[in-house]
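Note that this complex is displayed minus one protein chain, with the remaining chains in position.
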């Protein structure tokens, strides 16, 4: 009690944690993340650097690879745009309207997350085959065409936009819309000027996640695509085939481009959220 | 008053939610049209395929169905999938909870970078998830060459499947928990610490009961992905029938061999698991949002 003199001096303290155990928690978390995710992922970069820049460019500029990239990007883009439109619509209908079966549909929306992709793949392939339940009703071929790829990608990307937009719509203050209506805006103007700006960021994030997922999707697509080189062969399948042919240089180079694309999309999502947070922070 | 009760919102197929009597919504015909579009879209892409799986599975009768799911290939795939599940899910649940705890209960720089990195397995191609372990444990890396020289084979077998599944299912628990725990804040934890409790007691007595429904949903998603992963496991399994086929791979094998009933029968099992997951999810959501 008496010996307090040593403590009289100013103590400059570093920022500490309130709950004990920070070091252990962070250490274990980071070790596991590094061992399981970061170190293995870095293999793609390490391996590609061994091939060298020239080799890498040679691999990814093969006509078959270029056409696979084009196909993957186009189909992923089309599918996620469709999902963007239907996702916002579905979220709106689920949050704002009441109709028989609403709960069922709401619950089923997560099915693409829960159903194995290969199951989805063989099911769609058979349904949309020329003699399938849906396929025989359509005037054009779906299975084994690029349309089929889009169909599979729509299915697996369906929940993203809905699930991100839904809570935003739920938390929307009704007063904003009421104010807009009282100030004389019609319903359409209110939706465009008041509601839409509020869900824009969420819708974009959902779209970007669906796009990223679609770009890398493999299981559901391989069954319905038919996998004809230059026509219906997607980039992840090229990786797979190169691997089966023990062409590791090719497989890794093709994969690197996909990986970087995923990085960029994730970065874009986080960045846009960061910008918006900064802009509207209190 | 009498005029008000003549509201045209009564009795229609579609009604505006939560604001009965509120004029602030779209015309009824717009509501009905939009709802029908959504129902059609969902039916076409979700409900119809689901019905189709079971129709195909039982097309040749119930006995054929049971014969196909009890074939040696099917049984061994079920066994392998379950083995992977019981190893992967507990490990990733523990580390997922730990990651969410670290990210939400402590203040430090670089948090969003870690969260982004931890989310990578969710958004990159599953094929890449397999490829990286082939590169790491095959003879393309120093580690791989050393392992092989010690006769340790970590790819093209069950160990490889477990590792790849650990990778692809890693983000699910933390993804579910981080927003939930951020919302809850640390007030109760602070109260617990002030009352003299340590970290472990605070976690088990205070944090865990508060996050249990979200956690269970994360575990469900993690399990679903563990059962259903196809791309990563495809790469790493090396396609050895009867030995390293998981259920999704076995579905592919049956399908490629034109054994449609067997393919859809096995699919139907996984669909049941998926449906049960969705029901549990709705239940957990309901539990989560219901006031305690």
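The first chain written gets the first letter, and so on, giving A and B; residue counts start at 1 in each chain.
The rule we apply is simple: a contact is a pair of C-beta atoms (placed from the backbone, for glycine too) under 8 Å apart; a residue touches a chain by one contact, two chains touch by 3 or more.
Keep in mind that, in the parts below, contacts and distances are computed from a predicted model.
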{"item": "Per UniProt record, name of the chain withheld from view [\"PQQ-dependent dehydrogenase, methanol/ethanol family\", \"5-methyltetrahydrofolate--homocysteine methyltransferase\", \"Sulfate/molybdate ABC transporter ATP-binding protein\" or \"Protocatechuate 4,5-dioxygenase beta chain\"]", "value": "\"Sulfate/molybdate ABC transporter ATP-binding protein\""}
{"item": "Contact residue for the chain not shown (choose from B:87, B:136, B:206 or B:235)", "value": "B:206"}
{"item": "Selected residue (touches chain absent from view) among B:192, B:226 or B:277", "value": "B:192"}
{"item": "Residues in chain A touching the chain absent from view", "value": "1-2, 4, 7-8, 10-13, 15-16, 18, 20"}
{"item": "In chain B, positions touching the absent partner", "value": "187-188, 190-198, 201, 205-206, 209-210, 291-292"}
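Quick note on the criterion: only the chains that are shown with their structure count from here on.
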{"item": "Rounded Å distance between chain A and chain B, as computed from the means of their C-alpha atoms", "value": "14"}
{"item": "Sites on chain B touched by chain A in the complex", "value": "13-17, 19, 24-26, 31, 34-35, 37-39, 41-42, 44-50, 52-53, 56, 95, 98-99, 101-102, 105-108, 112, 114, 116-121, 123-128, 131-136, 140-141, 163, 166-167, 170, 186, 189-190, 193, 198-199, 202, 220-221, 224-225, 227-231, 234-235, 247-249, 251-252, 255, 260, 263-264, 267, 270-271, 273-275, 277-279, 281-282"}
{"item": "List of chain A residues in touch with chain B within their complex", "value": "15, 17-22, 25-26, 28-30, 32-33, 36-41, 43-44, 46-47, 86, 89-90, 92-101, 103, 105-124, 126-127, 133-134, 151, 154-155, 158, 174, 177-178, 181, 187, 209, 212-213, 215-219, 223, 235-236, 239-240, 243, 248, 251-252, 255, 258-259, 262-263, 265-267, 270, 274"}
